[in-house]
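Every protein chain but one is kept in place in this view of the complex.
Letters A, B and C mark the chains in the order given here, with residues in each chain numbered from 1 onward.
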Amino acid sequence: MGKGRLEAFSDGVIAIIITIMVLEIKVPHGESLDDLAPLLPVFLSYVLSFVYVGIYWNNHHHLLHASTTVTGAMLWANLHLLFWLSLFPFATGWMGENHFTPLPTALYGVVLLMAAIAYYVLELAIIRAQGPDSLLKKAVGRDWKGKLSPLLYIAAIVMTLISTALAEAIYVAAALIWLVPDRRIEHVLPAHHDH
Amino acid sequence: MGKGRLEAFSDGVIAIIITIMVLEIKVPHGESLDDLAPLLPVFLSYVLSFVYVGIYWNNHHHLLHASTTVTGAMLWANLHLLFWLSLFPFATGWMGENHFTPLPTALYGVVLLMAAIAYYVLELAIIRAQGPDSLLKKAVGRDWKGKLSPLLYIAAIVMTLISTALAEAIYVAAALIWLVPDRRIEHVLPAHHDH
Amino acid sequence: MGKGRLEAFSDGVIAIIITIMVLEIKVPHGESLDDLAPLLPVFLSYVLSFVYVGIYWNNHHHLLHASTTVTGAMLWANLHLLFWLSLFPFATGWMGENHFTPLPTALYGVVLLMAAIAYYVLELAIIRAQGPDSLLKKAVGRDWKGKLSPLLYIAAIVMTLISTALAEAIYVAAALIWLVPDRRIEHVLPAHHDH
Partner (left out) sequence: MGKGRLEAFSDGVIAIIITIMVLEIKVPHGESLDDLAPLLPVFLSYVLSFVYVGIYWNNHHHLLHASTTVTGAMLWANLHLLFWLSLFPFATGWMGENHFTPLPTALYGVVLLMAAIAYYVLELAIIRAQGPDSLLKKAVGRDWKGKLSPLLYIAAIVMTLISTALAEAIYVAAALIWLVPDRRIEHVLPAHHDH
């Protein structure tokens, strides 16, 4: 199993996830502004999820870029990550349609949390496959982002009991932390242009 | 992050957008011509959007073809463009189902406008990444199409207050301007065959 | 614009078309055989369309395989073909849900006819791009399949006025004619393995 196939399949799945999320913004029957207004929270949750899936796509590529071989463990760790990402459309739609009420907001955080854990597991699987001199291990260093994010998602899930606005603010903040691509990997790895 | 991955992911997202738009043409329950007739405006708006997404795919490739490296700014400018393109199915469906009434027609123009701006931002990001001797800068020249299009979309949005037929005519005209692939880039760049 | 990009984009669109057609087989609410039975015509029309899209994918690749450069005319001829293929899910769903009644069966034939014409136009665009010594022109020869198919579709469309069963039989027969990949092109072109 070559790396190229794994990348192409992951690209395909992530491209579909990011696009079918938009199907949750159901076309309203009326033609007035009043028909459009209830879609605003659905739209906002779509924007947030689009950014999150974009971040995952970006970081996923940095991760695989740093890897050379594909083991069975990596393959299933990757499918495990895609599984949780595939729940984004559902979690996004439910949170948006219910205007950011507590339970849907908490479930959104659970999906974010599980995806973050799955990403971390994939990172470990790649590092293990690379052995003691793992280039990726050096590249990610202590990976404070990877460790902080799950804590933020847990904080946001608990926060939904008190204020969903604050929970959403945490989701936005956690996205902003990741928005910058992981330059640590870029610095360690030599310059490289895919064909 | 290599250019190949960026192209493949964008291809995937655009292929999905152009295809799921057709899902807005809901299969009618009846079997007569009367059941099919109300779908005509939905079909016409689908044709228009299919052409627009085709234009974006075409020009997007000319743009990336002219670029050599991928920077973080380019990556997010590209995702930003894909975001606005992903709203085509919604805007198309709403305009079609409401038979080209003013507000849906104006919203369609807003999505066109935002996509045009996002395309322009991506162009700037690539030119900046290429530095003062940017090949793309030379290739696009003054880019009169890129500057005229947003003005046409704004004109059409305002026009929906007076006549949606005229607004639609502007959308069609703006598409026709772009229908010819951007030969300027082809002329400056040396011949090249991907695979 | 390289051939590889055109192939990859077409592959993506055709892969999505062949897959979203299955969404027209709506999951029934009941759990008995009586709930499943009304889906039989939808399923049968899905099988027919799956075979047709498979044929187009197959022949499309033989066509592009025989081509070396990509012109603007080829690009738009290709998008034009993809446009008609993208209407397969709608035409299939309407014909299936209405149990092969005349008008939906005729519309299905119209989509088949337009796709066949679009395929022929793409063939001509490639032959023209290759000039007087066109390898593809030699390969397709007189192209009796490409000329017979539209006649069969027209015959089937007219036939829906008399017997939809006969019209469907013609669609099945026309598919069987194409089911064998176009060996003419294989014979003329030298052996070739994509990377």
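Keep this in mind: contacts are C-beta pairs under 8 Å (C-beta built on N, C-alpha and C of every residue); 3 or more make two chains touch, one makes a residue touch a chain.
Treat the numbers as computed from the prediction; the structure is a model and nothing was measured.
Enquirer: So which bits of subunit A touch the chain we can't see?
Expert: Contacting residues on subunit A, toward the hidden partner: 1-5, 8-9, 12-13, 16-17, 20, 23-24, 68-69, 72, 75-76, 79, 82-83, 86-87, 89-90, 93-94, 97-98, 101, 103-104, 107, 195.
Enquirer: By the contact criterion defined above, which parts of subunit C meet the unshown chain? Give residue numbers in ascending order.
Expert: Residue positions of subunit C that touch the missing chain: 7-8, 11-12, 14-16, 18-20, 22-23, 25, 27-33, 36, 47, 50, 54, 57-58, 61-62, 65, 179-181, 192-195.
By our rule, only the chains that are shown with their structure count from here on.
Enquirer: If you fit subunit B onto subunit C using the CA atoms, what's the rotation angle, as a multiple of 5 degrees?
Expert: Roughly 90 degrees of rotation.
Enquirer: If you average the CA atoms of subunit A and of subunit C, how far apart do the two points sit, in angstrom?
Expert: Centres of subunit A and subunit C (C-alpha means) sit 37 Å apart.
Enquirer: How many angstrom between the C-alpha centroids of subunit B and subunit A?
Expert: Taking the mean C-alpha position of each chain, the two centres sit 26 Å apart.
Enquirer: Could you tell me which residues belong to subunit B and also touch two or more other chains?
Expert: Counting only residues that touch two or more other chains, subunit B contributes 8, 12, 16, 20, 23.
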